[in-house]
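Starting off with a structure, shown below.
A protein chain is absent from this complex, but the other protein chains hold their places.
So that you can tell them apart, the chains are marked A, B and C in the order they are listed, and the count of residues begins at 1 in each.
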Amino acid sequence: MTDKNGFFDLSKTSFTRRTALKGLAAGAGLAVAPGFVRYSQAQSSAPIKIGFQSHRTGIGAAYGRWYEKTTAAAVKAINDAGGINGRPVEVIIEDDGTDPGRGAEVVGKFATQHKTDIVYGTLFSHVVIGSAPAAGEAKIPYFVVSEGHHVASTKLNRYVFQPGITDVKSQIQSMAPWIAANAGKKVTQIFPDFAFGYDHRDYLPPALKAQGAEVIAQIAIPPTESSFTKYFPQIPAETEVIYHVMVGPAVLTFVKELGEFYGSNRPQLFGFIDSLEATDINSPGLEFLDGSHFWEGSPRYAQPDDSPAQKAYRAAVGIDDNGAAVGDPKDVSTAAHMFGCWETLYVVKKAMEDAGYKGPEDRTKLVEATEALTEFAEGPEHPQGPKTFNGKIHQCFGIQNISKVEGGRLNVVHKTKIEDGLYEPEGDYTTQAL
Amino acid sequence: MHFGPHLLLAALEGLVTSAVLALTALGLSLVFGVMRVVNVAHGEFFMLGAVLAWAISTAISDHPALGFLAALVLAPLIVGLIALVAERLVLRRLNYNPEATIVATIGMLYIIQQLALTFYGPEARPVEAPFSYRILLPWFGYSGYKLSIIAASAFLLIATWLVLTRTKIGLVMRATQYDRETAQAFGIPVERVYAGVFAFGAMLAAVAAVLIVPISQAHYLMGQDPLLLSFIVVIIGGLGSLRGTVVAAVLIGLSDGIISVFFSPTLAKIIATLLVAMVLVFRPQGLFGTSSR
Amino acid sequence: MSEASPAKAYALHLGVIALLFALSFVLPAYHHGLLARIMVLAVFAMGYNMLFGYVGLLSLGHAMFFSAGLYGAGLTVYHFGWSVPAAFAAGLACGALLALAIGLLALRTSGVAFMIVTMMFAQVFYLVILYFAAWTGGDQGLVVPQPARILVLGSASLDLTNPTVRYMSALALFSIVLLVTLAIVRSRYGRVLVAIRENEGRTKMLGYDTFSNKLAAVVVSGAICAASGAAYALLFGYVGSSFASVQYSILPLLWVLLGGIATTLGPLIGTLFMYYVVDVTSGYTSAYLLIVGIALILLVLFFPKGILGTIRQRWLGWLP
Partner (left out) sequence: MMPLLTTKGLSRNFGGLRAVDGVDFALMPGEIRAVIGPNGAGKTTFVSLVSGRIQPSSGMIVFDGADITSLPAYARVRLGVAYTFQITSVFANLTAYDNVALPVQRTLTDGRSKGAVHAGVMAALERTGLADRAHMQAGHLSYGHQRLLEVAMGLALKPRLLILDEPTQGLADSEIDNFIGLVREIANSATVLLIEHNMPVVMQLADRITVFNAGRILAEGTPEQIRANAEVQDAYLGATHG
């Protein structure tokens, strides 16, 4: 697994040595790691192979890099503790180019060439949906870390699971009570004019209505847009809260332009941190966000009440108290999502052990064992918090964080309850044939 | 917000888009007009300009204005040099064959994009504006830096226009554009002109990118949209017509801003794209081009 | 193009089809699956070559014809539960009709303007897919349900999700299109298309209505690309807007140029080559796009006529 250190970081002499040393240390650490030694001596059990479909190139690359780091950390932790069923875990990475066509090919490649036991890892919804048929046909379990509602919608198939991160429908629903009670009753939504935005467009208004608040305007912004100011006049003057959720490289522009437009005299802001994943909250132009609130899956900044599990997780992945890579404060992680990789791998471990998984012939057993899971307790395996799992819709539900931007960092001010995000299942995968 | 201010804001935004677009498209238009080369990698030169601006301004981080000015000078020079090398190593050896150069520039696109991803990374990174003055209008606030982009672009366009029309360099370029063989017969070093034009075209894209990067971040995939838009502008404006390119850029930029006032944005894009396509269908020489040559 | 050696040409093409058939029984699973996909996409490239190679019209918008087939077939199955043959026909019809409409407009232009106009129409098509997200699934796309992907032929039913059935279906489509292409290219009509490519004005003065001929070529090309798209939806079960993006307009151009412009087998070879370059290099480095880029430049510098074009020029002049 490669850690792409920026070229320009290397060009700064002060970093060169440190990066090199870090690399040496990591190599040495790997060589003496207990798990590593044990397997190289024992060689009795072949590794469990996990195919990691990663966004190495294309629009999702910033997420892909951090998903790889988290995965590497989780796999190391699992292997250090004896692997799965006593067998080491080996991760094989293929780039899907953040493209659904290539994604499906990559799933095929895992299933038939690398002959991995499962496929895992994808984030972007269109890649998940594009790859799902290939996984279903190859009958290979496909564990995604996407937060999309597609798995829970039961429109995919029985081999696709999302056990490590709450889906967006649930996230939105659990935000509504806090927004209505603390931010304001008249909400204007700004969202990207594609599927990710539609989840917010469709699920927020009913959730707010149930809390006695209302959405007074919905502003969709086309995915190709790189400048946003011209949409801001559509925000009604009586707006109390701007609910914003933008993704892609232009989000920084979005926030900066919002700042230029309103100055200090602005409505309340509530956003999904997706807007600013992998982006330093202290970037020039973002001062405007001070005092605003964000949804976070897992908090980017270390919190005073962090559990030991959370601290251990952060150390293992290699992020500092500000959620940036240890040693490079400019390399900000995708903390709000990438914990899902860690937790998903532990779910896989649990399900494989429950199923007595031995090899690809046991894949159906693995599916059934995963479906039988109901709860994940908070702990080293689930550092983000406790979760419930609905085996019928293959989706987990966890707590969500609402954080306030204060003094250039994000402080958690509210944690939702799991029940806030539960909804009626839309179908049942377990009735499908295996 | 009332309709008047809304329109004003849309127009301002449109002008900023136009200013950057005009520079980028002019680069494409020159390369296309003089060399008959469809440079698919033009957007990547734009991206390189932005990425280099980030690198340079990060290296010189004492004062944002200083870093930005250094980037404004250095980034285009480096990009121009890269373009020059590409021209020497690839385009010249293809004898500027139109189809072959399309494939070759697609190849360059992949190479530049991948190198940017490998060495710069997948994140969008901001560059601080040289100054951050917020102009307070009665209805809304507006970035003073954005207005300065319009001015800078206008200045560069006028300078380019003067070079093209008033100097010997411009004459030589126009002669080469008109007829390569004849120009050669008159002792014009066509190959050197081509190399110069290709580098200059890339530099224009890079300058445009340095200007825009303080308001829209450097990202390794940022070259795609400018490429598409520049193509449109070049065709609408008519080949090799500087005036046409600028007018078309303003037209596209403003319509992009203003149509979005009236329609849902995706629908607005559909309508705008369709309109431009129809212009091309019924006036393929562009709005300002001459019909035959 | 000449009347010589028809037997040789047909023998070669039938040989290629026989080889692909035989490969089905020996290839390892992964390559078996990959080749099925490559054959479907090679049909896309053949459709593109029809227009680009033989008529000399460089379109940058063929993704719209591919995705017209993709959505034409995928959406009729998804929303109306149409059968596989009906959905395939719907996809084909969508592509042909779209091509007719686009051809009527775009053929008023030529050269670079044609490139840009086709690119813009494709962009409109792409945005329309996003705009009607309620129907199309927008950028996320839709999964064509697995139970709907069963081809019922009389009493027999073929499950298109089965690897062998899928391979054979892809091969059948590929073979039909290959032989149809060969027949067109060797026909009088094919000769007229090449004449238009070489010198349209002169062709007019030989009594040919070049506009109608070009329009027919756009429709044939669009229909072939749509067939590929429809097959893709039915065989691989996913429709999505990324197949309508500019990237998928550039890909067939690359495949054709690599394999050999205006050669009947070039599209297959180009698609095959490109797929394996990406597949092999991506195993070694995530910077495989770099290698693709360098490969493109080297090819165009040293094999400007593509793989098969170079072979034809140097050794086998009779290749169609």
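Basically, a contact is a pair of C-beta atoms (placed from the backbone, for glycine too) under 8 Å apart; a residue touches a chain by one contact, two chains touch by 3 or more.
Every value quoted in this text rests on a predicted model; they were computed, and no experiment measured them.
Peer 1: Please identify which of the visible chains the hidden chain touches across the whole complex.
Peer 2: C
Peer 1: Give the residue, chosen from C:70, C:133, C:160 or C:195, that touches the chain omitted from the document.
Peer 2: Answer from the full complex: C:195 touches the omitted chain.
Peer 1: Just to verify: which one of C:152, C:206 or C:298 makes contact with the chain not shown?
Peer 2: Of the candidates C:152, C:206 or C:298, C:206 is in touch with the missing chain.
Peer 1: Even though one chain is hidden, which residues of chain C still touch it in the full complex?
Peer 2: Listed in rising order, the touching residues are 1-4, 188, 191-192, 194-195, 198-199, 201-210.
Note that only the chains that are shown with their structure count from here on.
Peer 1: Determine the shape of the graph in which chains are vertices and touching pairs are edges (line, ring, star, complete, other).
Peer 2: complete
Peer 1: For chain A and chain C, let me know how many angstrom lie between their CA-based centres, rounded off.
Peer 2: 37
Peer 1: Would you mind listing the residues of chain A that make contact with two or more other chains?
Peer 2: Answer for chain A, listing residues that touch two or more other chains: 57, 193, 222.
Peer 1: Where in chain C do residues touch at least two different other chains?
Peer 2: Those would be 127, 130, 289.
Peer 1: Residues of chain B touching chain C in their complex?
Peer 2: Of all residues in chain B, those touching chain C are 32, 38, 90, 93-94, 97, 99-100, 102-104, 106-111, 113-115, 117-118, 224, 228, 231-232, 235, 239, 266-267, 269-270, 273-274, 276-278, 280-282, 284-285.
Peer 1: Within the complex, which stretch of chain A touches chain C?
Peer 2: For this pair, the touching residues of chain A are 2, 56-57, 94-95, 99-101, 104-105, 108-109, 111-113, 125-126, 129-130, 132-134, 136-137, 148, 150, 155-157, 193-195, 198, 222-223.
Peer 1: In the complex, go through chain C and note every residue touching chain A.
Peer 2: Those residues of chain C that touch chain A are 28-34, 37, 127, 130, 133, 137-144, 146, 161, 236-238, 240-243, 247, 279, 282-283, 286, 288-289.
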